[in-house]
Structures are given as structure tokens and as C-alpha cells.
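Complex shown without one protein chain; remaining protein chains in place.
Here is chain A:
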Amino acid sequence: MNSYELSSADLDALREFGNIGAGHAATAFSALVGGVVRISVTDARLCRFAEVVDVVGGSDAMVVAVYIRIEGEIAGNMFVVLSTESADRLVDELIPGREHGRPYGEMEYSALGEVGNILSGAYVAAIADLCGARLTQSIPAVAIDMASALLDIGLMYGSGEDNQVLLISTRVTHGGREIQAHFFLLPDFDSASTLFQILRGKMPSD
């Protein structure tokens, strides 16, 4: 297999899969910051590379990303992506007495990493449970830079010869504090067939 061959039923199943993961992550997020957290409908589709970074504002957009590598029967890369404004509000919330707008130090990076860890942990646990698969996640890594520079590892491992990746994305919004985060899950190209085999077994095929 050197390119993806998917039916609309496959994409529906994938959307449901992402919804379940993101739903659990949103619950964890709500427990962390308090208040109501809303999630968008999960988008699951095959994307050209440029479309992936367009979701978060284009290749030059400055964003904060937490990266988590998922290994196991289904391997892939997960990113929790925040605009710099959302990340600022989030660290203000997490670090009591922080002076707003202060340059990020170890404390800010570690707080963002921990959020990524908790959210992706809930997401990964939910999908592992759903698929009956054993999945492990790496410790989180945080970086602030141009969106495409940060996401390119996901594109590398997620694409076959036709330069398309399977992107499962959900937007999570904390209304009260206007914190918005995007979950990106990009299954490895080599794991996609296993993932669909599992999902096809779980969902009605027509």
C-alpha cells in the first residue's frame, strides 16, 4: 500500500473514534481549569500537507504545540496546538500569581507540557479502550514556533507517496477564559491499515 484508500464509512468511524478521545480529553481539561469546556465536531479526513497547517492559521502562524508520540499497535503523533494568546491565558490560569505576558520560562513550559500530558493521556486511554489496543505515550515536549515547522514530524510519519495524511482534529474551547486548543492526531502511515481493520470490526460496514 503506498497511498490511502478509504471509504466514507471509514472516515465516519474515524470521526467517532476522534470524538470519543476528544470527549475524554475535554473532561480532563474541565477538571483542570474548572468551568465548561465545549468540543467541536471532530473532523477526520485525508489532507494535503498545506491543509493541515491551515487549520491553525497557516504555515507562518506562531503557535504553541505540545507533542506526544503514541506507540503500540496503532502508532502516531499527537499535537495539542494553542494560539499564543490561548496559551498565555492558560498558563496564567495554571500558575497562580503569574505576571501576564512574562516571557516563558521553565515553569510555563512545564505547565503546558503537563496539560498536554493530561489531555493526551485521557484521549489515548479512551481510544485504546475503544480499540482494545495497547497504546503507550511518550512524555510531552513543548515548543513555540511556526506551525508548519512544529507539525512537520507528524506529516513525515503520517504520509505515503501521495503526500496526504490522515488528520483527526477537534477544537476544544473553554468559554469563560477563551482558551482554545486543537487536538491533532496523525496516525502513522504504517499504522493506518491496522487502525481501520479494528474500526471496521467495531462499526456496521454500511
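Convention: a contact is a pair of C-beta atoms (placed from the backbone, for glycine too) under 8 Å apart; a residue touches a chain by one contact, two chains touch by 3 or more; residues count from 1.
Simple rule for what comes next: contacts and distances are computed from a predicted model.
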_So one subunit is absent here. Using its UniProt record, which name fits best from "Probable chemoreceptor glutamine deamidase CheD", "NADH-quinone oxidoreductase subunit NuoB", "Sugar ABC transporter substrate-binding protein" or "RNA polymerase subunit sigma-24"?_
"Probable chemoreceptor glutamine deamidase CheD"
_So one chain is hidden, and I want to know which residue out of A:Ala111, A:Leu150, A:Leu167 or A:Ala181 touches that hidden chain in the complete assembly._
A:Leu150
_Which candidate, A:Ala25, A:Ile39 or A:Val53, sits in contact with the chain we can't see?_
A:Val53
*Given the full complex, what residues of chain A touch the hidden partner chain?*
2, 49-50, 53, 59-60, 62, 67, 69, 77, 138-153, 155-157, 159, 161-163
